[in-house]
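All protein chains but one are shown in place.
By written order: A, B and C. Residues from 1 in each chain.
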Amino acid sequence: MLGITGYAGQELARRLVRHPQAQLVAAQSSGRGGEGARRFDQVLPSLAAATGASSGSLPAGLEIVPGTPAAMLAARPDVVFLCVPHEPALEWVPALLAAPQPPRIVDLSGAFRFSEAALFERWYGMPHSAPQLLAEAVYGWPEKNRARLARARLVSNPGCYATAANTALWPLAQSGCLGPEAVICDAKSGASGAGRGLRDDLHFVELEGNCSAYGLFQHRHTPEIAQHSGLPLERLTFTPHLLPTSRGILATTYVPLAAGVTAEQVAAAYRMAYAEAWFTRITAPRLPDLHSVAHTNFCDVGWKISPDGRQLIAVTALDNLVKGAAGQALENGNLMFGFSPAAGLL
Amino acid sequence: MLGITGYAGQELARRLVRHPQAQLVAAQSSGRGGEGARRFDQVLPSLAAATGASSGSLPAGLEIVPGTPAAMLAARPDVVFLCVPHEPALEWVPALLAAPQPPRIVDLSGAFRFSEAALFERWYGMPHSAPQLLAEAVYGWPEKNRARLARARLVSNPGCYATAANTALWPLAQSGCLGPEAVICDAKSGASGAGRGLRDDLHFVELEGNCSAYGLFQHRHTPEIAQHSGLPLERLTFTPHLLPTSRGILATTYVPLAAGVTAEQVAAAYRMAYAEAWFTRITAPRLPDLHSVAHTNFCDVGWKISPDGRQLIAVTALDNLVKGAAGQALENGNLMFGFSPAAGLL
Amino acid sequence: MLGITGYAGQELARRLVRHPQAQLVAAQSSGRGGEGARRFDQVLPSLAAATGASSGSLPAGLEIVPGTPAAMLAARPDVVFLCVPHEPALEWVPALLAAPQPPRIVDLSGAFRFSEAALFERWYGMPHSAPQLLAEAVYGWPEKNRARLARARLVSNPGCYATAANTALWPLAQSGCLGPEAVICDAKSGASGAGRGLRDDLHFVELEGNCSAYGLFQHRHTPEIAQHSGLPLERLTFTPHLLPTSRGILATTYVPLAAGVTAEQVAAAYRMAYAEAWFTRITAPRLPDLHSVAHTNFCDVGWKISPDGRQLIAVTALDNLVKGAAGQALENGNLMFGFSPAAGLL
Partner (left out) sequence: MLGITGYAGQELARRLVRHPQAQLVAAQSSGRGGEGARRFDQVLPSLAAATGASSGSLPAGLEIVPGTPAAMLAARPDVVFLCVPHEPALEWVPALLAAPQPPRIVDLSGAFRFSEAALFERWYGMPHSAPQLLAEAVYGWPEKNRARLARARLVSNPGCYATAANTALWPLAQSGCLGPEAVICDAKSGASGAGRGLRDDLHFVELEGNCSAYGLFQHRHTPEIAQHSGLPLERLTFTPHLLPTSRGILATTYVPLAAGVTAEQVAAAYRMAYAEAWFTRITAPRLPDLHSVAHTNFCDVGWKISPDGRQLIAVTALDNLVKGAAGQALENGNLMFGFSPAAGLL
């Protein structure tokens, strides 16, 4: 894996080292901690919890080294998890796939989440340097694309907000429950979603007791939600907020219902959509909160319908670093290799 | 004042004791701390900060005694602040006003916020025992009703969420900027809004790191927002959330704009509405956050308009205990007696 | 197990259901949630994460029923974990051990931590109703008593503060490094240490941003630390504090060093004491913090020696609900049955 020192990378590494069937063969870092080979339990002491007695010797994969595609290929991994932003991912993915015996890839960045390069270019503000791979990339949301993951060479792991919003929207959109009016998704996220980089607004004193909205009308997960839920982009408003907590996303999605849709039809749409899902749980009539899902790979969804039957409010909750990033990445990896979806995740 | 031991009561007492023109002549409690006469700096040590040296003697008004209308009237107050729920307020208001020389009243509860008793009865689930006073009560939002406050005998102090939502909505509604589609107000509040009562979900371990939605389609501030912003109730969806912090409300309001409304018209509507307002500040194009208003009587409002010009998102922030309760109550008191609106509030 | 709805009980249940060799055969509750048979994933939704797909059926043991010794014995457990206070533990332990084929017991309360009943009676303020079992009970701190645990019938699981303090003190006391002056242990704990009961000082608004000392000169873990570290009680001062966070204990222990003791001797004392320990990690020269151990069964210890060589400050950190309660209980259970010490704990 690449990017082990970031928050998502740490969560992934913690689960990989205790996975019953997988083995971490290379831990590379592109940023802090990447300046030399070091045991990752020294760089990230909390991770050492998973590696047994502190005096034990660690296999080579547990040394963190600066990441390069060549070094990664030398470790001969079956699958490479890229826990880095979209810019390095755009370099790494083609480089890895160009190898004689390329590994399979789970890319946690936003680089390969759209089917058209133009959409990427508009929302990420840069050209897409590997558009030939977009058609092949499978969007790694097992709830929707489980079958395709088994054979995928390149899996594009969903954005954290997108998973929260799509869990609310996709069952309604595909079942015809959605009315023609606009959908509004008001999402609240803990600070780890912004990563480890130092920023004024992430200073403890600035964030404790604070809350703010950001990225109005321009957050990159907006078109991702639309594309993978099946909602036309022009009918979606998505507003993220920063919560004074470390982890978790709570998304409150306001959905117009089509005329005549009943509460039973809504419930059936959710039940059918998630009947096979390992990690999406229906909590209705109870609404989920962040504690129900913190540190787990679950995404919980509950909803209420307005007295006049014309509006539904769905509340979804997930841990942005687990189901919103590293956990779902591992779930995808499990499905790519035919393991139990939950291996390493309970 | 009545209700000095609650969170709003404490905030009010703290400001009253340093008010240049007012004097706290009676501090009564209906709940905890109300079982006998005690100096309020002993019951509420943090309040003593406002009363000078710890060894100093305090005037009689600074002893907390169990509240009764008769005892309150005996102190001959010019104005009584009722910092209690709507049930006791419904008893106290008529009792006080029936006195030979009745005091004026600022009621912080929801008892007198609607013009029709039926609306109260539907949303508060109990009959209104003093409907004859509803027509007289002035809704104490100085931004809208400043002139009427000067002569008011009974002021009904607005709900915390209602002030946050109405700050966003009222300028647009009265200026014709609102389109015909539904308005959604997604509000987030700190835990002090729920009061000092002990509840499982307010236990520190349950709320730290948590966030949840509650009261979907049924929060009592919904009709209050509609009535005082001028929005038809059936076009408003209001959803409150509980934040893992102690104080502050951030409300994100999604507003459809009428066809042809320009950004300049929107800005003008806000500027005109708040040109005379002491405590509502326009922050646009910046958006407010909780820290901008914490511990102050300010309500900040910013907004953005969608690229297609059809939707506006307004973000408002206030301190639920100050502009959302005690601060606005004192601001109302200042206006009732011709003091500077900001006396005791800066 | 008994006491599944408390914070420690939940942590234990979560680990038991994914333990490779153990099986949870009875989940009983003495307090909230104990009023009728319910699936524990309904009472405690976050626990459901460990039980597989939400639609799956659960074995009988995963129904929470009101606890009675008879019902517990009927489930024929090999070992019973008592996650309740000392009063019910004093009733349950003799009742369970009186059975024809008694289960082994891990008692998480303070009921059997002292070798003399008089000490219990003085510090817990009540007579000890089962003094005949005190000699038999093994103090379940594997770092010190690992060998005795294998055959123990009754294991008394250590207090959370006591484990943190003894990790710092015991190696120094047994190696002769301790000087004759007083030892001071200043400990800081998250709020979950106080349990789920509702208290004014645990209300979110009261604890957020707060910190306080409590129990000066009278906390019950004081004699427990003395007895099991080997320090005379009259030379120990122990002061707990309440931190504005949910979990974790950081203990700062000020230790006088005997004349002539060198830094090397100190380091050797710690290394020897914990050479075989699975879950105590030496971090010196780095000092531990709460994040290093949160959600893990590790206790970390670091220290510094004063420039004049006469004083050592040890800092120890653990998760009060894991190494400080449920995790150590399971570690003890593992050792009692010959499993790997870490089974279910990584």
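Simple rule for what comes next: a residue touches a chain if its C-beta (ideal position, glycine included) is under 8 Å from a C-beta of that chain, and two chains touch if they have at least 3 such contacts.
Keep in mind that this is a model prediction, so the values were computed, not measured.
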Among A:R76, A:R122 or A:R199, which one is in touch with the chain left out?
A:R199
Among the options B:H86, B:R104, B:H241 or B:H291, which residue touches the chain absent from this view?
B:H291
With respect to the chain omitted from the figure, which of C:C299, C:V315, C:L330 or C:A343 is a touching residue?
C:V315
Residue ranges of subunit B at the interface with the undisplayed chain
18, 45-46, 48-50, 52-55, 208-209, 275, 277-278, 281-283, 286, 288, 291-298, 300, 342, 346
Take the complete complex as the reference. Which residues in subunit C touch the chain that isn't displayed?
181-182, 184, 186, 188, 190, 206, 208-214, 216-217, 234, 237, 239, 241, 243-248, 250, 252, 254, 287-291, 294, 304, 306-308, 311, 313, 315
Which residue numbers on subunit A touch the omitted chain?
7, 190-192, 196, 198-200, 202-209, 244-247
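By our rule, only the chains that are shown with their structure count from here on.
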Compute the centre of every chain as the mean of its C-alpha atoms, then state which one is farthest from the centre of subunit A.
B
Regarding the subunit A and subunit C pair, does the interface count as same (over half of residue numbers shared) or different (under half shared)?
same
At what distance in angstrom does the C-alpha mean of subunit C lie from that of subunit B?
46
CA centroids of subunit A and subunit B: separation to the nearest Å works out as 40
When you check subunit A against every other chain, which residues touch at least two of them?
208-209, 291, 294
